[in-house]
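Apart from one protein chain that is not included, each protein chain of the complex appears where it belongs.
Letters A and B mark the chains as written, and numbering starts fresh at 1 in each.
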Amino acid sequence: MPPDVPTTGNERLDKVTGRAVFASDITVPGMAHGRILRSPLPHAKIVKMDCTAALALEGVVAILSGEDLADLAQPYWGLYFNDRPVIAHEKVRYVGEPVALVVAETPAVAQAALDRIDIDYTPLPFIDNAGDAIAPDAPRLHGNLEAIADFYFKGQARPVSGTNIYQLYAISTGDTAAAEAEAARVFEHTYTFPGIAHYAMEPHCVTAAFEGDRLTVWSGAQSPTAVQKVLSRVFGLAYANVQVIVPHIGGGFGGKASVKIDPLVAAASWKAGRPVRVALTQEEAMLTCRRLGASITLTTAVDANGIILSKRAAILLDGGAYADTGPAVTVKAANRVIGPYAIKNLEIESRAAYTNTVPGSAFRSIGGPQAVWATESQMDEIAAALEIDPVDFRHRNLLPRGGKVLDSLRPLDADISEMMGHAGQAITSMGDRPAAGVAVAATDPGVLPLGGALVRLLADGSVLVMANSADIGQGVRDVLRNVAAKTLNQDPAAIRVAGPDTATTPFDWGTGASRSTVIIGLAVEDAAQDAREQLLALAASALEIPLDGVQLVPGGVATGSETIPFDRLFHTAFGIDSGEIVGRAMVTPSRKGSDFATSPLFWETAVGACDIALDEDTGALAVTRFAGVADIGHAINPAGAEGQEEGAAIQGLGHALYEHLAFIDGQPVNATPIGYRIPAAGDVPHAARTVLIENADGPGPMGAKGMGEGGLLPVAPAIANALARRYGIRLRDLPMTPEKIWRALRERDSDVP
Amino acid sequence: MYPSPFTYHRPASVEAAVALLAEFGDDAAPYAGGTELLLAMKMGFAQYDHLIDLKRLPTLRTIANEGEFLSIGALATHAEIAADPTVRDLLPPLAALCGEVANPRVRSSGTIGGNLCFAEPRADPPALLAGLDATLILRSTSGERAVPAASFITGALETVRAADELLVRIDILLSERRVRYERIVFGHRTVAGAVAALGAPGQPERIWVGGVATCPAPLPLTQSLLDAEPGAADARLHDAVTQDIAALDIADDEEASADYRRHLAATVALRAIAGCREELQR
Partner (left out) sequence: MTASLDLTFTLNGDAKTARVAPNTLLIDFLREACQLRGTKRSCDMQICGACTVLVDDRPVSSCTTLAADIDGAVVTTIEGLGGPDGLDPVQQAFLDHNALQCGFCTPGFILSVKALLHANPAPSHEEIVEHLNGNLCRCTGYHKIIDAVESLVRP
């Protein structure tokens, strides 16, 4: 690296100079490399595995396989059920499941050894979609599993015994049957949503080192403490002996949340007696986790004035081979299918089922895109049928600020109607025509208010903020730096935010669900406040002046007449010019001054509006203008906040138009970077605008709300609504590929009587 | 992913390269840009004991106006062709295509010869060059032979090139024809491409499609119609193109079903013809 480029501890600078150390850049002395042999079959018994030839290859160190599991303290793990073996054990449940892990001196040798593993399977009947999974005679993936409660998320899953359904969640209010009976019209539509790859640019990479009963793991993990917890169970180690260090993460989006390949790599190190690094390829990352596919049937009753009387929803999610955090996705899909509307009568049933496909897991706004796709598409379908303008139809049914989506949830803390106005204005500011399609969303982030921070003011005036919030590109460290700087009245340049390390930084639940700004922001604010109070008290006593006579200024304390730098203060107080002040804080559900009793802590709201252009010959669609509006309370890091919204919207564009992790006969058919298309620069809207609403009414520092997920939600339905409005076609199945659009246009133009 | 070990040869001349090919035959692969070759080797689809590096043979990458022909060395990269003043002047559609295939990195390493020899069904240059009546010059220790671009590719990843032959250059007949290449790209791949080369007195009209079947294909009915009636009405053109394309062997795949692909092929063919006609009218 060029020594002459100034080092500032500034992550963004490190990233543009190539110095930032990502999970896949970690090397450890003595490290060996692992490559994974994966199942070619969706469901099968492993009848024979012979690794002799592979072990004989020069440079092969060890091979981990299901036979090794007997020696682990807890060979199966999970977040809601211990349904997943550290490595396939006797049976495989999806194409891509790890069955053997070769550890070798180089990755090339490890890869070459994979071909030499002799393995025989007996195929079992399989299911590759949720519809088949819930059929009465469907083959089952797992036996009846015991649900674990309050392990990662609060609560526990409610599986349907004797079936593949691992989660059933229902909401029922009022009387939908009565409402439908008195309704002017009842509409029923089914919308489908595919599995989607996270496609973080950095595929999962973990390096693990066992030394006796101490395990150190470097992982691109969004939830280091969850990794620590699961590893401690799997290997029977004390939490204190499991250290999880998180370098820079090359994108997460939920795909690196909870726990992914960490137990597998740690087991390889345990088997090999060496530090082991496993870097997945992008193809392998696509076989590791994905967003849950969904089929959602909505039955909505409206009166003659276009007021929604009731809504029924039947949600079926494709959970893949292991539950991971799917049970939480199931709950959120149900809550999020309601929308920010005043609907008295609700009947929602949300189910997720195991299938022999890539495990489903959290992905930016869990359950949200599926639910909003259905709800916001149907809003326009109903409006069109009633011949009401879709924006007007929404206005008639929107909850006002303070209205309740569900009685059990916190009242809505945003004005969606005002946000729609901003979106409409933003669209017309970029071109003549009004928006062709609009969609809105209100989601309840599953924010667990549990996380701590240390703020250490060092003798030279530099400040170390220690918090377990992983920087997945959302700029959390900039946020935390700004919060600490403000509270301590110090120059942000003096503040370094350390990366997560479970051995040195306090517990935090993890990075996800738009929570870091709020929870860890508050923890840092509280810890900085604690440091501030300690400092002022120290100054008052050391300088023998009253407490209200000192105040913090950049670099030291001021007594009115004089500014005393921190080192002099410490010198006076401690006898030498060393020492430090340690501010600490732990945000818990009972934090003073916060109302954390009701969920969600804040609503994540979003409005999207767009205009589109269509090549009717080919079905190719381009979004010409897009406007996104989010109510984020306060933008602590405005550039970061805008970037998050823009990035989310483009992920939404991918969901809308291109992305679909497809399976045919249980085989993934496009799980490669060539086959799977994510948006590129040429695909983005020609003109785009992001509007951030800031009323400082959030629970976070300076009134911030969490953000970073909402921008994804309205995109697909807004585009579908634009297609319907401008071109007279209604697509209910994502993604809206050119071929599907072309077929719909043909159907529109055919003279079917 | 890592390519398995091989012996690396860096011949100092085309003669030496051809001699190496004669010596190792099937066990050797010419290494041009490597954009397809290395990928295939990394993925384990192909394995060679010998790689013969052609990159350092400048004579293979010359681009020259030979009067009757535009001659393009097999090792000319997409980027070089796109930027070459002679190509831009004499055959703008080829320069334009080479300037937009793939991405800037593939364009800067990938060669026209590698594109042709790999014979990937989705490639664009094969159809364009067939429509231009180009001739490919293959060389082995026993000398050179000329193969029309129209018959070079015989199937998916299959060509008439023998294992000991090197593609050295492509000669493109220069004519008064107006040339138009149209393609539709979804994501990283061309889903349909078509060339129309029309309007030179005494020369046959050419319409070829690519990217839809396993190899490029001419549209014979359309060509004859245009030969007979250069100004044939749109509806008749449409019928001829549709019939021609119906005769092609086009399969469903995970990207597009066959009927949609046929429709796209017809769309690009008609667009290419329309483009040429517009130019002719100017």
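What we mean here is this: contacts are C-beta pairs under 8 Å (C-beta built on N, C-alpha and C of every residue); 3 or more make two chains touch, one makes a residue touch a chain.
Keep in mind that what you see is a predicted model, and the values were worked out from it rather than measured.
Contact with the undisplayed chain is limited, among A:V259, A:A688, A:A704 or A:A722, to A:A688.
Interface note: of A:G424, A:G475 or A:P600, the residue touching the hidden chain in the full complex is A:G475.
Not every partner is drawn; the one left out touches subunit B at residues 1-10, 31, 34-35, 38-39, 42, 51, 53, 55, 79, 83, 100, 102-106, 108-109, 188.
Listed by residue number, the positions of subunit A touching the unshown chain are 1-2, 4-6, 11-22, 24-25, 199-203, 248-253, 279, 281-282, 471-475, 639-640, 642-644, 646-651, 672-674, 678-682, 684, 688.
As a convention for this text, only the chains that are shown with their structure count from here on.
If you average the CA atoms of subunit A and of subunit B, the two centres end up 44 Å from each other. Across the complex, subunit B is touched by residues 107-108, 111-112, 281, 617-618, 620, 658, 662, 664, 669-670, 674-675, 677, 737-739, 742-743 of subunit A.
Subunit B meets subunit A in the complex at residues 1-2, 4, 184, 186-189, 254, 256-257, 260, 263-264, 267.
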